[in-house]
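Right after this comes chain A.
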Amino acid sequence: MAEKVMVKGTEAIGEAAIRAGCRLYFGYPITPQSELTEYMSRRMPQVDGVFLQAESEVAAVNMLYGAASTGHRVMTSTSSPGYSLMQEGVSYIAGAELPVVFVNVVRGGPGLGDIQPAQSDYFQATKGGGHGDYRLVVYGPESLQEAVELTAKAFDVADKYRNPALILADGMLGQMMEPVEFPEFRDLSTLPDHSSWAMQGAKGREPHKITSFDINEYVLEQMNLRYQEKYKKIIENEQMWEEYKTDDADIIIVAYGTMGRIAKTIVNMAREKGVKAGLFRPITLWPYPYEALAKLADQAKLFFTVEMSMGQMVEDVKLAVNGKKTVEFYGRTGGVVPTPNEVLAKLMELI
Partner candidate 1 sequence: MSYKIKFKGPESLSGKEFTYCPGCHHGIVHRLVAEVIDELGIREKTLMVAPVGCSVFAYEFFDVDGTVAPHGRAPAVATGMKRAMPENVVFTYQGDGDLAAIGTAEILHAANRGEKITTIFINNAIYGMTGGQMAPTTLLGMKTTTSPYGRSAENEGYPLHMAELLSNLPGVAYLARTKVNKPQDVLKTKKMIKKAFLAQIEGKGFGMVEVLSTCPTNWGIPPVEANKWLEENMVPEYPLGVYVDKVGDEK
Partner candidate 2 sequence: MEYKNKVEIDQERCKGCGLCIDACPTGTLGFSEGFNAKGYHPAAVVNPEKCIGCGFCYQMCPDVCITVSTLEKAKA
């Protein structure tokens, strides 16, 4: 069993990426994730990897496109305004079916917003962000240990489906320190072989062409249908969630990431007051665990979604519950993190 070490959130994700076999990092400084970019600038040369500070997020995402098209594991990290700038490239990467891992350490928005933790990029992360019919696999970790594990998983899933994946963290997770147990270093020779499609030079084979492009609408439709087939498989195989004290619960709190972690405290506080509360915490935000959540609609009297935004994931909760029960919402935004007491007070009002 590996030893637990005390690390900062952004650095935990960076180290996890390196241990997962990522040797190419392209990024641009933006608070509150700059420490991850700095960490990679220190670590990559130590593992014979490539670190490059791009001239912008726009350039960074396209460097990822180029590096990923050669079949290597690549990553960047950014924060909300920076991730917005990357959306053009994210759409191209999804269309060209390139495995890339993104990290968005979400901060308050819209616009320049602030640098405090937020969850207001949920729509952007899970419903598109850029143009076209595409999806990223989106993970919302609640702790640094989970962030480390999901980072490794994000690389595997991205490779398996040739699809970009996103770690949707927030400033709280990025800046906190916690003991973490890292996995062993991935033996690079065990990484998936992408030579059947990657651009590595047309030696003894037909040239490989990687694009998100076809001028013929029927061919482009076929390309899109192929993406959808892939997304269907991801929906079938990759959903993750945690249920906490839901067995006998008649109030289901739904929250993810940092808010999901805080919600566990709220569940316990409610139970002390004799309210049978439980938590449903989606870990994959896309694919969203609709069916698992829907199952709770028979036993629960009320669903209560709590977010660090003005209500984005609550729409997915309503889709899952499908009108069977009432879905209530509480949220703070702009970088304000709801306290357990204020959420509990709101819950007690509702019942």
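Regarding selection, all candidates are chains of the complex that A comes from, given by their letters.
Heads up, the rule we're going with is that a residue touches a chain if its C-beta (ideal position, glycine included) is under 8 Å from a C-beta of that chain, and two chains touch if they have at least 3 such contacts; residues count from 1.
None of the values given here were measured: they were computed from a predicted structure.
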Candidate from this complex that touches chain A, chosen among 1 or 2: 1
Touch list for chain A against partner candidate 1, complex: 24, 26, 50, 52, 54-56, 58-60, 62-70, 72, 74, 88-89, 92, 96, 199-204, 207-213
